[in-house]
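With one protein chain withheld, the remaining protein chains of the complex are depicted in position.
In this document, chain identifiers A and B correspond to the written order of the chains, with residue numbering beginning at 1 in each.
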Amino acid sequence: MHEIRLVGRGGQGVVTAGELLGRAALSAGWWAQSIPTFGPERRGALSQATLRLDREEILLKCTTAHPDLLLVLDPTIWHQANVFQGLQAGATLVFNTSESPQEVADALADGRYGYQIAPEQYSIYTVDATAIALQELGRPITNTAMMGALVGATGLIEFDAVTTVLDERFGKRAGGNIAAAALARDGLRKLGG
Amino acid sequence: MGMEKYEAYVRRAKSSLTYDPGWSRDNHTGGWRAERPVVDHDRCTNCLICWLYCPDESIDHDTIEINYTYCKGCGLCAAECPVDAISMEREAG
Partner (left out) sequence: MKTEFWNGNMAAARAAQRARVQSIAAYPITPQTHTVEYLAKFVADGELHARLTKVESEHSALSACVGASSVGARTFTASCSQGIALMSEVLFFAAGLRLPIVMAVSNRTLSVPVNIWSDHQDTLVNRDTGWIQLYAASVQEVYDLVFTAFKIAENADVLLPVIVAYDGFILSHASEPIVPISQEEADAFMPPPGQGTWPILDPDNPQQFGEVLFPEWYPDFEYKKHQALVGSLGIAAQVWREFGAITGRTLTPIDTWFCEDAELLFVGIGSMMQTTRAAVLGLRARGAKVGLVNIRSFRPFPEQELRQALAGAERVVVLDRDIGYGTTGMVYPDVLRALYALPQRPIALNMIIGTGGKEITPQTIERCFELGLEASGERTVLWPDARGPEEGIPYDESIQLPPAPQPGGCALNGGAG
């Protein structure tokens, strides 16, 4: 079973990304479950969702405490909460940031994000999804770009399946979102890669 | 906001949960910002429209300085400024 934690800010589409990725995963034969974490909804405040993928029915009805994949939609979100809590060893971390994977690894090691973790335990990817979103959508809403980044980093879901759900969800506005997802998939940088 | 403070107040409560006033001060909503307002003081005419509109009282009445600890980056001040003295700039990251 894969347990994915998505984090970002209210308004960036964290919950939508979790739901759309789950929908896309169905066509790849996954049993998917997307659980948003809700509080008083506030634009800009921390927003989280859990996405689980398994080959059989998922019994757990709770959010993930030990994700093996972390998708960070906002480059500054760690000021608000420890988004790294409970990560499984060997987890894949995909960051929306203009920084390079090495800069992120250094920041994790020296605790610049407020939480010191050993970067060598993780596969670290970065992509400047905010720049991509501003270019393709004209707004810093990074969820669809980061869906593409997840596909690029993990291959858990086919890109075509993501295209299909974006088409279904956004109709006439799907073009920019699909372009953003493709750019993020292709622009992904891997630590040591 | 510190969970320690929750623990203290929940543990102290005998009947209803009662906080000391002023909790909003601990809630540094500046962390919610994706873009920050920046004031061009040379253009500013001190009309105070931004101060009037700011929903978070994050603009100082006397100096027209932004209080970035609490400013959520909503952009109302920039939108309302009649002389375009406030611009919204992307937060670093």
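What we mean here is this: a residue touches a chain if its C-beta (ideal position, glycine included) is under 8 Å from a C-beta of that chain, and two chains touch if they have at least 3 such contacts.
Here the structure is a predicted model, which means the values were calculated and not measured.
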Seminar exercise, completed: Full-assembly contacts of the left-out chain, visible side only, are chains A, B
Problem set entry | Selected from A:A32, A:V104, A:L137 or A:L150 as touching the chain missing from the view | A:A32
Exercise. What residue numbers in chain A mark contact with the hidden partner chain?
Worked result: 19, 22-23, 26, 31-36, 38, 40, 58-63, 65
Seminar exercise, completed: Had the left-out chain been drawn, it would touch chain B at residues 4, 7-12, 14, 16-18, 20
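Following the convention adopted for this analysis, only the chains that are shown with their structure count from here on.
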Exercise. In whole angstrom, how far does the Cα centroid of chain A sit from the Cα centroid of chain B?
Worked result: 28
For this session: Could you pull out which chain A residues touch chain B in their complex?
Result: 9-10, 42-45, 74-76, 79-80, 97-99, 130, 140
Exercise. Once bound in the complex, which stretches of chain B touch chain A?
Worked result: 29, 31-35, 72-74, 90-93
